[in-house]
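Encoded as structure tokens, the structure appears first; notes follow it.
Removed from the display is one protein chain of the complex; every other protein chain stays in position.
Right after this comes chain A.
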Amino acid sequence: MTLPVGAAIPPFVIEVNPAAMQTWAVFLKDPNPIHLDADIVRAKGLGDRVINQGPANVAYIINALTAAFPGGTVKSLAMRFLDNVYGGETVEAGGTVTAVAIEGDLRITTCDMWLKAPDRGAVISGPAVVTQPAF
């Protein structure tokens, strides 16, 4: 599938499961308790729910890209973290195609991507580039 400039990246929607944060703590070898214990989050004044790991949020954006460009390859990402994502929230990753170029036998698509949380808008945003066979 190819998408023209201005096309929307179909949204990837997921409910953030606190149990998944425990497995990500193992993947990342990072036992930061703000991802594991809501009491710690409260004690630090950061809210009342566990906070999702930042790279897990980026993974949702990657999922939106790989679903939008089957057989494509993610070549680059430049994501800014604007706010936290909390356990139990349903977040939506999406974006817009901003440029398309053909270089040799590759179609290079640049997108502005985001992850949105309910009531708070974008919590992550930034450009991404995906390549696909051009022909």
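Everything that follows uses one rule, which is that contacts are C-beta pairs under 8 Å (C-beta built on N, C-alpha and C of every residue); 3 or more make two chains touch, one makes a residue touch a chain; residues count from 1.
In this text, contacts and distances are computed from a predicted model.
*Asks:* Unshown chain, UniProt name, "ATP synthase subunit a", "Molybdenum transport system permease", "Aspartyl/glutamyl-tRNA(Asn/Gln) amidotransferase subunit B" or "MaoC dehydratase-like protein"?
*Replies:* Going by its UniProt entry, the chain not pictured is "MaoC dehydratase-like protein".
*Asks:* Out of A:28, A:106 or A:122, which is the one that touches the chain we can't see?
*Replies:* A:28
*Asks:* Can you say which of A:55, A:88, A:118 or A:133 touches the chain missing from this structure?
*Replies:* A:55
*Asks:* So which bits of chain A touch the chain we can't see?
*Replies:* Residues of chain A in touch with the missing chain: 12, 14, 17, 20, 23-24, 27-30, 32, 34, 44, 46, 54-56, 58-60, 62-63, 66, 73-81, 126.
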